[in-house]
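Just one protein chain is left out here, and the rest sit where they should.
Chain lettering (A, B and C) follows the sequence in which the chains are written, and residue indices restart at 1 in each chain.
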Amino acid sequence: MNSAGKLNVLVWNEGVHEALNDPAHIGRIYPDGIHGAIAAGLREALPDADISTATLQTNNDYGLSEEALAGTDVLLWWGHKAHAEVSDHVVDRVQRHVLGGMGLIVLHSGHFAKIFTRLLGTTCSLAWRNEGEQELIWTVKPSHPIADGVESPIVIPEQEMYGELFDIPDPDDLIFISSFAGGEVFRSGVTFTRGKGRIFYFSPGDQEYPVYHHPQIRRVIANAVGWAAQPDVTRAAPEVRNQPRTRYEDRSGSEQLRASTPVTHEVALR
Amino acid sequence: MNSAGKLNVLVWNEGVHEALNDPAHIGRIYPDGIHGAIAAGLREALPDADISTATLQTNNDYGLSEEALAGTDVLLWWGHKAHAEVSDHVVDRVQRHVLGGMGLIVLHSGHFAKIFTRLLGTTCSLAWRNEGEQELIWTVKPSHPIADGVESPIVIPEQEMYGELFDIPDPDDLIFISSFAGGEVFRSGVTFTRGKGRIFYFSPGDQEYPVYHHPQIRRVIANAVGWAAQPDVTRAAPEVRNQPRTRYEDRSGSEQLRASTPVTHEVALR
Amino acid sequence: MNSAGKLNVLVWNEGVHEALNDPAHIGRIYPDGIHGAIAAGLREALPDADISTATLQTNNDYGLSEEALAGTDVLLWWGHKAHAEVSDHVVDRVQRHVLGGMGLIVLHSGHFAKIFTRLLGTTCSLAWRNEGEQELIWTVKPSHPIADGVESPIVIPEQEMYGELFDIPDPDDLIFISSFAGGEVFRSGVTFTRGKGRIFYFSPGDQEYPVYHHPQIRRVIANAVGWAAQPDVTRAAPEVRNQPRTRYEDRSGSEQLRASTPVTHEVALR
Partner (left out) sequence: MNSAGKLNVLVWNEGVHEALNDPAHIGRIYPDGIHGAIAAGLREALPDADISTATLQTNNDYGLSEEALAGTDVLLWWGHKAHAEVSDHVVDRVQRHVLGGMGLIVLHSGHFAKIFTRLLGTTCSLAWRNEGEQELIWTVKPSHPIADGVESPIVIPEQEMYGELFDIPDPDDLIFISSFAGGEVFRSGVTFTRGKGRIFYFSPGDQEYPVYHHPQIRRVIANAVGWAAQPDVTRAAPEVRNQPRTRYEDRSGSEQLRASTPVTHEVALR
């Protein structure tokens, strides 16, 4: 949360499809870039939040400097062609902030982003086919905050197919399963926890289809931002510690004692 | 949520220990009953919520009538000696409301309440010993909303021991693990989802010890109320349905169409 | 395991569709009943196991007497029209044996069997449509023993559709997800643990389609029997116990001491 008490959300997109005008119609469906469309949806849904964007072209480590991350409650990540261009030390930094409590929302082809495979430990491989077929997104955990007010199924008329086997660890929560006209299925909305950070992966969205303008997709992403944000958490990474033998005492009656006793052993990140 | 836009929380306690003055000092540590102490903690932590209480002596199915449950966002449950006196048709009703989206927080000896074993399907057995020994409550999932701002460990100077094997299904989230001076351990804070309802079981608290006055225990319970409440959810039980073959169409561009199309197949409970 | 060291598997089917000759072609696709086809598949896959069958017509509580269950390592359950005719005290007994360690495999319309909703605590509702459409069964957890050697997808040319929302608790493991020609998806292969018992629900199979003759479906069911069986486990239900304060001592060096010290607190069921 920033000094004005607003939630800080950063929408990161490599921005390469836009720069290359590839596909040719990308400028028509995403005149402000994929990040621009996502940010517009968030500004509408979360008028009290501060939504900013950055790309590989942004100064200071593509907008992912230590200071920028320290000021970010939730980071959204879109990448596809340029995963390898994100330098490892920036990925290290993003990972540290996620473990310390920054929310992370990884979208579509971001399944192969370094930060995602790094946090999950698997290949994150999948099957895909780009023929603009219909995707249906079914809610299977309606009690989850990310499913709040979401239609089931969400219907996306034309989409790239992502299919199983999706090589990820068992998620904490499986919220959405998609089917495609060709018969494939995909765990399209899944959560993970790593350290203190909450992570959501959501597969819909592509450079060829105007998916991020779909009101229901925008709803899911806005819900996910609300769920992943922990503005009050101490942004700090857990660290190993040598814990002396302690006579644990109830300090609930002694505010003074409690105030002087460190209860966490962490390295502050902001 | 009630008409004034307030969260409605109902603290239910069988109230038998208090009525029997058993143990003799219960009136001293819980002059307003166990429910009274829990309610006082919630009123302090959640000043905008409407907190009420009921016991086995309350009129209209011990305060658990259809109307009362329909108006309740989160139900807290404390019972010990009189589980069998809660009639099955009231348990049926509570179960329906939980499946329909009412939050449920089961405390301490409520592990043997009919509503808890009914929702979990296991015996919910455990080991116990009442010698007033120290309990330490360790946070193991700090990213969970219920752990927000909670010290680790919480120190309870004198408590009844609850130990493994706790015969419950694998929880959705394991948030707290307790150790006792005698060496036993217990999964003391666990969540479950049943239907659309969010359930939290929290073991600390007993008729002999003033645990519900402990500021950190109050914090956990208040956090749990916030997490379990879904005031905007349609309180309705899922029901089986014969789904005709449908040409699923994207209705996102047609608000009128969407408004007239039912998206759920449920039996409304309120 | 029986005295000959063989695994004991009991295939239970209400047997009502067969008795009523409903549908008319059931005698053609299942000349030995649905249970007969399942048993035949198991006999082929597990030649060393002892496979028996029972129905609602079988003597002694439909073949589910205390003695029969005590001798059963894994129980398979198929029911549809007659769930209500299974008496509650028999369901109590089956539940006790599952909690004590008997494996349970619930098939297709058994999702509404009393034993299943009892163990899960939810409605187990779903969407359905009977138009004989193609089902594809995709493996999403290939490391699970139940997925061993199973093709992905399994193709079933004609099937009843079962669709989400399937109102079950989060499973321990999600192994299979199905899609249907009409676009619906279903968590078609899921595991649960209740007490010491391992439970697998598998949705394919119906009285109208010869699904239990499909080699891949037979493979899944045989794998599940192998996974759910715990022939060496002490069949006993956990029970509450008052645990005296104990000076826990390492008994590993003293075989005599260990042999005389009970390590479990359970009620033996066989």
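Brief remarks on what is shown
Note that in this section a residue touches a chain if its C-beta (ideal position, glycine included) is under 8 Å from a C-beta of that chain, and two chains touch if they have at least 3 such contacts.
Everything numeric in this text was worked out from a predicted model, so none of it was measured.
Counted over the whole complex, the shown chains touched by the missing one are A, B, C.
Between the chain not shown and the residues C:R129, C:R198 or C:R235, the one that touches is C:R198. Summary of contacts with the chain left out: across B:G100, B:P142, B:P210 or B:P238, the touching residue is B:P142. Only one of A:G79, A:P153 or A:G195 touches the absent chain when the whole complex is considered: A:G195.
Not every partner is drawn; the one left out touches chain A at residues 95, 99, 112, 118-123, 125-129, 131, 133, 161, 163, 165, 167, 169-170, 172, 182-184, 192-195, 237-246, 248, 265. One chain is missing from the display, and on chain C it is touched by residues 101, 134, 136, 141-143, 148-149, 151-153, 155-157, 172-173, 193, 195-198, 214-216, 230, 232-233, 248-252, 258, 263. Taking the whole complex into account, chain B touches the unshown chain at residues 134, 136, 138-142, 152-153, 163-166, 170, 173-174, 177-179, 181, 183-185, 187.
We take it that only the chains that are shown with their structure count from here on.
Chain B maps onto chain C through a rotation of 180 degrees [Cα fit, steps of 5, range 0 to 180].
If each chain is reduced to the average of its C-alpha atoms, the one that sits nearest the average of all protein C-alpha atoms is B.
Per-chain CA centroids place chain A at a distance of 38 Å from chain C.
Residue numbers of chain C whose C-beta contacts span two or more other chains: 163, 165, 170, 183-184.
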